[in-house]
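The complex is shown incomplete by one protein chain, all other protein chains being positioned as in the whole.
We call the chains A, B and C, going by the order they appear; numbering starts again at 1 in every chain.
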Amino acid sequence: MSLLRDIITIVAVSAGAFFFLAGTVGLLRFPDTLTRLHALTKADNLGLGLVVLGLLPQAASLRDGFKLVSIWLLGLLAGATVSQLIARAARQGESAR
Amino acid sequence: MSIATIFEIVLAAVVLGLGIWTIVVRETYSATVGYVAYGLLVALIWVRLDAIDVALTEAAIGGGLGGVLLLGAAARLRDSEPTVADAPGKAVRVCAAILSALTAAALAGAVLVLPDPAPTLAPAAASNAWATSLANPVTNVLMAFRAMDTMLEKVVLLLAIIGVWSLTPDSAWGGRPGPRHQADPHSVLVFLARLLPPIGIVVGIYIFWTGANHPGGAFQGGAILAAMWLLAIMAGLADTPPVRSRWLRLVLIAGPGLFLVVGLAGLLFGAAFLSYPPAQAKPLILGIEVAMILTIAATLGLLLAGAPERSARQ
Amino acid sequence: MSRVPLLAHGTGDMVWLPIEESNMSGSSGTPDANAGVIAGGFWWSATSRAAWFVCLWLVLAGADPADIPAAAAAVAAATWTSLRLLEPRTARRSVRAIGQLVLLFLYHSVVAGADVARRALDPRLPLRPGFVAYPTRLSSGIRRNVFTTLTSLLPGTVPTGEENGQLVYHCLDVEQPMVAELAAEEAALVRALYND
Partner (left out) sequence: MTEFLTAAVGFILAMLALGLVSILRGPGDADRMMAAQLIGTGGIATLLLLGTVANLPAAIDVALTLALLATFASIAFVKKGLSSLEADGSASTETT
């Protein structure tokens, strides 16, 4: 049982780390502000989600698990809001030019 | 070399690199962004050092209020930046470099000559926790063993707000701090400002309450509450209160005032100034902390809002 | 890099919608706030929101009788603030449709992340970024905010604002059927939350 948990953790956290990698590569390679914003918010939020998913089997109690999920949800809300704020600023900066 | 050591080296390298970048970069705005990011990373270091209380403070101040304050200041400075572009002379630069090098050397020396093991009062603080029946040693130190320092810190907050208010022009005295913020009510900022503050209030009060036994406390909780208040203000959903409001002033002095009253009562009826009778230590400390979280939230919020700019009727 | 000229840029006349002067009345200025919220609806939403905040407290702090004063203060303050900032309104919600929305959202999120990751790691960097206008039927205000917030987390789309009543999305690949996907998402959202 604990082996199964560890396998879930390893798979999910590795997948999460992969999305962090992809997000960073996107940040380095994508050509302009708006495309880089895609790389940042999309890959990062999924990365965080997978890390949380991977840590759930290691959580000491059900409450700790819910807490992790709440943090992920707050992170999603923050990411979604920030991406819209920056996107709007970037588009208007572009059209002003 | 263990994996944990490698992790620590990576963390230290990132923080150092970001710090150097913040100093080297020429533009105020970029330096500010770098500094905000630096503050968030320093929170990671505090966690690594098992100083969770400090990490919480760093996250709450550096992540919320500090960023708002510094970025606002940078935006203000940016307009005047070309006029102050005249660089300091060579002599000033050399002196600054020498001074910085000396300070760094002194700090490094102090760390290197520390006796091993370093002198610590931690076991004494931990073994006397029974006196207050609070399990968080940091709260014990702040509220009982070194209560004088903490009380004076709150007085400093009060002095800071007086300092900011003293910049008020006569015409606006008694009025509301800062501009009246207006935002398109359909914008995503207003949407966030409708959703987040209630959640933040629950989290802030939780961080405050858990401070009795776990890392947390009135300052961290108060900083979170202040951030939520500022969010509503920035979205135009709330306004700052006029500074002549009696309620506001009562809240501002509630924390240090109650602290002082309890301290004097200790002098009159107990052993010394700020000594708590053991049986009532916990309720007394909690009472002071409740007053304090209100004071801290109001003070931090008003410090960021700035000096009064509008008459109260506006 | 090609940019599809779907939209005329640079409408200089930004409109500031002033908020009414009543302090702290969070609901002012939202035209879709239901005019007549019946008293029963108010108490119902106050209770349900308080229940959510109780759940949040229990998740954060756990269930300990000694916490009751702090929990009560937190829930009361949060509920009061929430009712002030976000006016209660009546709309029929369906638990099943919310479940479907969550599943659709999670599915799209994974596809989104995989798609962005593939493009980032592909040596040829297959990007065709550009703007796409999406005509939404949702009333502006909270509903539209919820929709843009949801879709900003989805495959290759970032909402960048509104123009002429249409939502303007920036896409990583304008040749993908973005509008259809957004429409599917909107339909799921309407079924879940705003079925009135």
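Quick note on the criterion: a contact is a pair of C-beta atoms (placed from the backbone, for glycine too) under 8 Å apart; a residue touches a chain by one contact, two chains touch by 3 or more.
These numbers were taken from a predicted model, which means no experiment stands behind them.
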Candidate in contact with the missing chain, chosen from B:A218, B:M234 or B:L300: B:M234
Where the unshown chain meets chain A, residue by residue: 6, 9-10, 13-14, 16-17, 20-21, 23-24, 27-28, 33, 36-37, 40-41, 44-45, 47-48, 51-52, 55, 58, 60, 64, 67-68, 70-71, 74-75, 78-79, 81-83, 85-86, 88-90, 92-93
In chain B, positions touching the absent partner: 3-4, 6-7, 10-11, 13-14, 17-18, 21, 25, 29-30, 33-34, 36-37, 40-41, 43-44, 47-48, 50, 52, 55-56, 59-60, 63-65, 67-69, 71-76, 79, 178-179, 181-184, 186-189, 192, 196, 199-200, 203, 207, 210, 214-216, 220, 224, 227, 230-231, 233-234, 304-306, 309
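Quick note on the criterion: only the chains that are shown with their structure count from here on.
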Whole-Å separation of chain centres (CA-atom averages), chain B against chain C: 32
Averaged-CA centre spacing for the pair chain B and chain A, given as whole angstrom: 28
Sequence positions of chain C contacting 2 or more other chains: 56, 60, 148-149
Numbers and ranges of chain A residues touching at least 2 other chains: 77, 81, 84, 88
Chain C-facing residues of chain B, complex: 182-186, 188, 191, 193-195, 197-199, 201-203, 205-206, 208-210, 232, 236-239
Residues of chain C touching chain B in the complex: 15-19, 23-24, 26, 28-30, 49, 53, 56-57, 60-61, 67, 70, 73-75, 77-79, 81-82, 85-86, 140-142, 144-146, 148-149
Complex contact set, residues of chain C against chain A: 1, 9-10, 56, 58-60, 62, 109-110, 112-113, 116-117, 119-121, 125, 127, 129, 131, 148-150, 152-153, 155-156, 158-161, 168, 170, 172
